[in-house]
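This structure is in structure tokens; I'll ask about it shortly.
The complex appears here without one of its protein chains, the remainder shown in place.
By written order: A and B. Residues from 1 in each chain.
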Amino acid sequence: MSKVLMKGNEAMALAAIKAGCDAFYGYPITPQNELPEYLSKHMRIHGRAFVQSESEVAAINMVYGAAGAGARVLTSSSSPGIALKQEGITYIAGAELPAVIINVMRGGPGLGGIQPSQADYNQITRGGGNGDYSLYALAPESLQETVDLIKESFEIADYFRNPVMIAVDGLIGQMMEPVDVDKEVKKWDLKPKTWAADGNRKDHPKNIINSLYLDPQDLENHNIKLQKKYTEMKENHQRYELINMENAEIAIVAYGSVARIARTAIEILAEKGINAGIIRPITIFPFPEKAFKELPSSVENLLVAEMSMGQMLQDVKLANECRLPIHFYGRVGGIVPEAEEIAQKVIDIIGGQSHE
Amino acid sequence: MNSKIVYEKSKGLSDFHLSYCPGCTHGIIHKLVAETLVDLDLLDRTVGISSVGCSALNYDFFSCDMQQAAHGRAPAVATGIKRVRPDNIVFTYQGDGDLASIGIAEAIHAAHRGENITIVFVNNAIYGMTGGQMAPTTLLGQKTTTSQDGRQEATSGLPLRVSEMMAQIPGATYIERVSVHDPKHVNKAKKALKKAFDIQNKKLGFSMIEFISTCPVNWGMNPKDSVDWAVDNMIPYYPLGVYKDKTVGEK
Partner (left out) sequence: MAKGRIIIDLNRCKGCNLCTYYCPVHILKLDETTTNDRGYTPLMVTEPEKCIACAFCATMCPDSVITVERFVKEANNE
């Protein structure tokens, strides 16, 4: 299949169209504006719905409505806008609706900056909104992977009847790479949406889309049902990639753009005779604990590298189960770490000059 | 002697007992919505949106598909549905806290975009479900649990006239304020709802019907006194009538 050079935000938009997305509702926010801009033109061309809503809050609630009516629906935003969407996201999870949410992360907290970041890790993987729920969260590192995962995410959302988040950083949104948007992705085994409240009562008995359960036992039962999904995600749907881990003396744990930078870092280290590998989470929820259970015995240290103050550290520590020392290298504020910085940190660790 | 039924419970309502307080006019308004949808033969392709307030449970009361929305967000949920299901009838049912306070942006922008939906707005000048706090529509001097000396203009502003405000929005097609305080006004209110749903069915744009309603428990009155209080105090400040009707040209 032929590849086209595309900007990340536009490639993501086109991927959604290819996946049969019926509606996009969103609000402008840097650094993802090319995504709604692209869709404002192309959704109309394809006869599908597009609304630039009055706020991110309104957008996520439009997503709720369309998802409840059985449509495939997308919203996108960046970190502060994702914060605004948290209420809507918990309603979508509580009402068991499928939806895809793209987060093109930027520096925080608060208004923060407009440059790339990974500082929404906790917001994404630890709920963000109220109650016991989780998002299936994918963190691609390249535009091709982003396009593939966005297309598959609509399948995943429909399968689990749960919101799915695509967690990319501003780099991925803004960079340009060749992509094949027609590449086949996995089709999941999906059932018809007979539960949808779409106003077609001639076809089905009355359906209610709801997250309110006033009776405590009913609400507990509902939560137990939701948790089964997250257990299934954890048991069967962790995704990760191991890069150069055979005989590696240190494993860099990184996702998204930082993983790509780490790929260059390990080349730099190889030239210096240091054998470093990468554990690359592709799902950040469920966290790929399985990747840490089969580490080669050569690995003596872990280095977590992220564009945050260490939000992924906790999951790595839990997965590590106190086996190996864990070090951290992070840049925030929109600063993207250079490969040399990460390589130097590895050198410091191996030379005994870094503390956990 | 033969007989014919001239009034019975609407097929648009389920068999659930309504959860409202005795004498609360929510029940009358529910009947009117249900009857209108049945009369216009729209019920089977309707999606209603429950909001947050006393009417939060009304997804059980209407015999059509229902979605329960977060507080204030019903017009956004309605937009989301209508854009993917343009041939279905979509209505929201919202109280004064839901629509005029937390949800005012969503209501204004649904009208602004001319969304082809119908908002049923129930104004009883108080927050009922949460125990009687001040609403944007609470009258000056009216005592509530968060305006215990009566609403003061200096700190809380003047009550919000929602129909008048929404009528200013160019995208709105039909805005009317009605009351249900006696059978004559109930019948007039039903005509207003019929007009609104007819407009939606003909794809003529956004409609909102504001109902002057009561809250016996939080006003501290019996149901009949509540109706009288609404007539004597609310209607003078919130006059009944059609505020916007694009179907007969600009007013």
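Just a few scattered comments:
Keep this in mind: contacts are C-beta pairs under 8 Å (C-beta built on N, C-alpha and C of every residue); 3 or more make two chains touch, one makes a residue touch a chain.
The shown structure was predicted, so the numbers you read here are calculated from the model rather than taken from an experiment.
Although it is not drawn, the missing chain touches B when the whole complex is taken into account. Where subunit B meets the chain that is not shown, the touching residues are 1-10, 13, 17-18, 20-28, 30-31, 182-183, 186-187, 222-224, 227.
As a working rule, only the chains that are shown with their structure count from here on.
A separation of 40 Å divides the Cα centre of subunit A from that of subunit B.
Within the complex, the subunit B residues that touch subunit A are 14, 43-47, 49-50, 56-57, 59-60, 63-70, 73, 76-81, 83-85, 88-90, 105-106, 108-109, 112-113. Here subunit A touches subunit B in the complex through residues 22-23, 25, 49, 51, 53-55, 57-59, 61-69, 71, 73, 87-88, 91, 95, 197-202, 206-212, 214, going by the rule given at the top.
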